[in-house]
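Note that this complex is displayed minus one protein chain, with the remaining chains in position.
Read from first to last, the chains carry the letters A and B; within each, the first residue is number 1.
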Amino acid sequence: MSVHTIHDRLLNVLILNFIGTFIFGLSGGVLAVRKRLDLFGVMVLAGAAALGGGIMRDTLLGNTPPATLTDWRYLAVAAAAGVLSFLQYSWVESWSGLIKVFDAAGLGLFTVTGTSAALNAGIGQVPAAILGTLTGVGGGVLRDILAQEVPMVLRGEIYALASLIGAFIVILIRRAHLPIIPWDVFAALATFAIRMVSLWCGWHLPIARPRIDIESERMGL
Amino acid sequence: MSVHTIHDRLLNVLILNFIGTFIFGLSGGVLAVRKRLDLFGVMVLAGAAALGGGIMRDTLLGNTPPATLTDWRYLAVAAAAGVLSFLQYSWVESWSGLIKVFDAAGLGLFTVTGTSAALNAGIGQVPAAILGTLTGVGGGVLRDILAQEVPMVLRGEIYALASLIGAFIVILIRRAHLPIIPWDVFAALATFAIRMVSLWCGWHLPIARPRIDIESERMGL
Partner (left out) sequence: MSVHTIHDRLLNVLILNFIGTFIFGLSGGVLAVRKRLDLFGVMVLAGAAALGGGIMRDTLLGNTPPATLTDWRYLAVAAAAGVLSFLQYSWVESWSGLIKVFDAAGLGLFTVTGTSAALNAGIGQVPAAILGTLTGVGGGVLRDILAQEVPMVLRGEIYALASLIGAFIVILIRRAHLPIIPWDVFAALATFAIRMVSLWCGWHLPIARPRIDIESERMGL
């Protein structure tokens, strides 16, 4: 593989990462506008959502200072998402269906790059899958905690599970020594597809019910 | 001391650590079921409660990636606690009195291993006590923040104070050059005892009262 080709592929990964950062930034910015925060609050929530997952992963791996914090381009992309949410809220809102699509794409992408980075750091497969999932969902958790919402990852949608499945696909790809470039894209697409199909079909995971609820139901309450 | 004996003792510490991880995992899982979270939410809260304290300690000490994240056995123990909470909620709930006993035991254990790890990393005695307390209570704080509850450590029970006292006993043991094995167990038991006795007797720390409250009382309101 020529140096030129490697450079092209790394550039592609970087561009996809920027797209994921931008989309997650929009999710934070839109939430901030809905919560009636000021311009700075919008920027903070956009930055937390866009950069939080990568910062958590790098800090736990000991890759300090985290790349997403030292590379000004990530900061610029997150800031652009915040400003766009603030200025064009109605427009961003009206595209919110599409945002869920983009968000699922970002989830798939960050899961794959996060798991890959964790494996490259030499940690085990199960921990790498956990860190990959944390990269995918961490920004959203930080965004929701700051905004005083129950984190989306704890609500009854298939979100983190899609990310975890994607992370394990990445690990299977490494174990089978499959070529990384086409198969990692497949892992990201699989995460994306699981998330989207579960959204469209209203799938959710089972909820445990305290016995008192079950008894109330039996008695017709 | 023969290699065999050292191995036995390390194994004992590891087993006790796994027990603590399991018990803290149950506390997260039961809270998640009570909050009507789905299976994945139960696993997340179980993992946060079981592993959070150790991850915070190791990250602050620079021991990255944290051992509790890279050792799959900790992850497996935390996951088992989550699954058990989900499947056997009523059974776990009915044992909740015993869970408080186990939780106090986990608090004592994690405080001692956390303080010990911090001292081994070469930091001072007071910071080591703080980090030991953080190891003991950190998982519960993360669990409560994710679940949108006021952290138990801030509520009016003697919880973190028991942990802090245990941490200082560990430091006194090191200063007096006492043998670690019997005395560290004593420190864990002391933490456990303080927590249990304060629970049974309803002890709590004093609460500061704003002057307006005191005046209202004087006026018989």
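As a convention for this text, a contact is a pair of C-beta atoms (placed from the backbone, for glycine too) under 8 Å apart; a residue touches a chain by one contact, two chains touch by 3 or more.
Being a predicted model, the structure only gives us computed values, none of them experimental.
Only one of the listed residues, A:Pro66, A:Gly106 or A:Pro151, touches the absent chain: A:Pro66. From the options B:Leu61, B:Leu75 or B:Ala187, the residue with contact to the chain not on display is B:Leu61. The residue from A:Leu39, A:Leu98, A:Leu172 or A:Val197 that touches the chain not shown here is A:Leu39. Touching the omitted chain from chain B are residues 59-62, 121, 123-124, 126-127, 130-131, 141, 145, 148, 150-151, 153-156, 158, 160-161, 204-211.
Listed for chain A, the residues touching the missing chain in the whole complex are 32-42, 44-45, 55, 59, 62, 64-66, 69-70, 72, 75, 85-87, 89-90, 93, 145-148.
Definition applied: only the chains that are shown with their structure count from here on.
Per-chain CA centroids place chain A at a distance of 30 Å from chain B.
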